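Only one structure is covered here, and it is reproduced in the block below.
Every protein chain except one is present and positioned as in the full complex.
As written, the chains take the letters A and B, and residue 1 is the first residue of each chain.
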Amino acid sequence: MSTNLPAPGRIRTGGLNPDQLFHLGSAVAGSFALTWMLFERILPVTSPLGFAVSWYALFLTMYAVISATTLDRVGVVDRVVGALVATAGAVLVAVLAGIVVFITIRGKGALAHTNFYTDTLALVGPDDGLTKGGIYSAMIGTFEQVALAILISVPVGIATAVYLNEVGGRLARTVRTVVHAMSAIPTIVAGLFIYAMFIIGFDLPHWLPLLGDRVSLPRSGFAASLALSVSMIPVVITTAEVVLRLVPNGLREASLALGTSRWQTVKGVVLPTARPGLITAVLLGIARVIGETSPVLLVAGYTNALNYDPFHGPQVSLPLFVFNLARQPFDVAIARAFGAAVVLLVLVVIFFATARILGGRAPGQVSARKQRRLSARLARRQLVEGNLL
Amino acid sequence: MTDTLTTPLPPLPTSAGTPATLSARNVGAWFGDHQVLEGVDLEMKAGQVTALIGPSGCGKSTFLRILNRMHELVPGASLSGEVLIDGDDIYAPTMPPIESRRRIGMVFQKANPFPTMSIHDNVLSGLKLAGKGFGKGRAAEAGDLVEHSLRSAGLWDEVRNRLGAPGGSLSGGQQQRLCIARALAVSPDVLLMDEPCSALDPTSTRRVEETIAAIAHEVTVVIVTHNMQQAQRVSDRCAFFLAAENQPGHIVEQGSTADIFENPRDERTSDYVNGRFG
């Protein structure tokens, strides 16, 4: 082929074609003009919402009519459906963006003060401004309660997922069904359950002398983390099971064919291969429970004071802080609630994004860092022990 | 363990496996109630390469997996008959399956090195996973075993400078030879290979075939293959499997490779090895 010829221009097959773009543009412009006429010149009312709705309805009509100049009925329907569907997608994004922007704008005032992060509300009166008080105790509460919930639910959740995927059988099928049902329990019911069982307490039968004769917990951070665990366990199980299922069966067979036991295969091959996915599962579980309000509402108690001890006395957490302050009739309290809501949202986004980044890798895919670590470990061992010989 | 240390080309640092004779007697196999194999008798002699040939779905792979108790891992799988390794039944109640798998290694159709381990660790994985790895002070011994296994698998020269790289970073053919090295490192008496070259290009296939020829003296090899030329090139003996429609598979004919290919007794064998069906 001659090198003098210019490279042939590629034909673009996707996207909007010029014809469609022209129709779309005319419909948008035409409907806007007409709506403006209606609202500003003819109708006696002015309403931004009414304007938007009328504009959209007129736009759809015009788009259909203009499209009909070049397309048949089927083609027009196709275009109108395309516009409707794209609108739905835009609405979804707009709701999310609207929430984030609204919360951030309202929370800005509180977030600007450093005392908001380092102080508590213990000594703050209703007249004190945003320069006093903050969410420190709530952050401590959230941190401790979520950490305890992780300690409870991650071992149970991952062990159960291993049982479902690596052992299986009839019991596993029952457990899977029950776990699905459990993930659908309203979170307030999870809180109510902990309340009914532990806060109210229950008597132990006499043949269990070691634990005392009655089990009961005060309203506390630990009770809250128990309630959070009830919501978190099914999330961890379900996601971890999906992750374990992605570990290629060939790896299990290869390991077993080398003469290893099932436990050795799970410990040495399955879990290390699934590690990034399992971390994702845990992070998604955290992102889910960190903002849960209703389960902790009944069992954590509420206090403005700083309480480091999750086992004794009421302990506030971020969602509870937001919820309580939002209901107070003071602007300062509401501003603090918005500030705390932003912090909560940021925490959720951090856990969510980390989970996404880690979860983007296929199971067993080795990161560059891990590659370097593998090489370095081998080199070190050979160096150290090679010299001894 | 011997106390042999570094020599330019080290012998096996662990007790080497000795090729064992494997004999299947009247083996049948089922998945649920569906019988896939019936009455298979086959002797795989020590130190020889036995090829299992036949069209798809005739039960060769199932048979191979029966030989090291991988068959029973499939839910609903069952079998009849016995499999003897040097006279001992591997399905005897007193024989732990793990022990038989350690003596009878396996290489799979698709190369499956452990993605989280380096090349070095992949070779040692059989020992490590079983908790019999080399401790801190025995890196040299470990290194010897790695080198020996990789040399046997014909991979040493290609990877000697990057033993720390992950197993998945090798090419397909190299990965398959890494899997052979991994299987050899536990010093098996028998090595089963399930179409080890079906996913490889001709050059890699040739390297694997060379590897098979090179290891045949230290381990009994049983290989399933769809490739007639490969069976001719690598094997000493051949067994031709066939399954009539909706019938369980069985061995139609077995014998020395030369006889099966040049002088088949059965018409169907002759048709198959000459490429007239399958």
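Convention: a residue touches a chain if its C-beta (ideal position, glycine included) is under 8 Å from a C-beta of that chain, and two chains touch if they have at least 3 such contacts.
Methods note: contacts and distances are computed from a predicted model.
Choosing from "Ligase-associated DNA damage response endonuclease PdeM", "Phosphate transport system permease protein", "Heme exporter protein C" or "Succinate dehydrogenase / fumarate reductase iron-sulfur subunit", the protein name stored in UniProt for the chain missing from the display reads "Phosphate transport system permease protein". Across the entire complex, the residue among A:V28, A:V65, A:I185 or A:L306 in touch with the chain not shown is A:I185.
For the options A:A27, A:M62, A:I103 or A:V282, the residue in contact with the chain missing from this view is A:I103. Checked against the full complex, the one of B:I104, B:V252 or B:V273 touching the unshown chain is B:V252. Only one of A:A86, A:A112 or A:A376 touches the chain withheld from this view, namely A:A86.
Taking the complete complex into account, residues 14-15, 47, 49-50, 74-75, 77-78, 81-82, 84-89, 91-93, 95-96, 98-99, 102-103, 106, 155-156, 159-160, 162-164, 166-167, 171-172, 174-175, 177-182, 184-190, 192-193, 195-197, 200, 202, 230, 233-234, 237-238, 242, 261-264, 266, 284, 287-288, 290-294, 297-298, 319, 322-323, 326-327, 334, 337-338, 341, 344-345, 348-349, 352, 356 of chain A touch the chain not shown.
Within chain B, the residues in touch with the undisplayed chain are 23, 25-26, 28, 30, 39, 41-43, 69, 72, 78-82, 91, 93, 96-98, 251-255, 265-266.
Here is the rule we use: only the chains that are shown with their structure count from here on.
Between the Cα centres of chain A and chain B there is a gap of 47 Å. Listing the residues of chain B that touch chain A in their complex gives 5-6, 68, 70, 73, 75, 98-99, 101-103, 105-106, 108, 110, 112, 114-118, 120-121, 125-126, 128-131, 136-140, 143, 162-166, 168-169, 179, 182-183, 186.
Across the complex, chain A meets chain B through its residues 168, 248, 250-251, 253-261, 264-265, 268-269, 272-273, 275, 363-366, 370-371, 374-379, 381-382, 384-386, 388-389.
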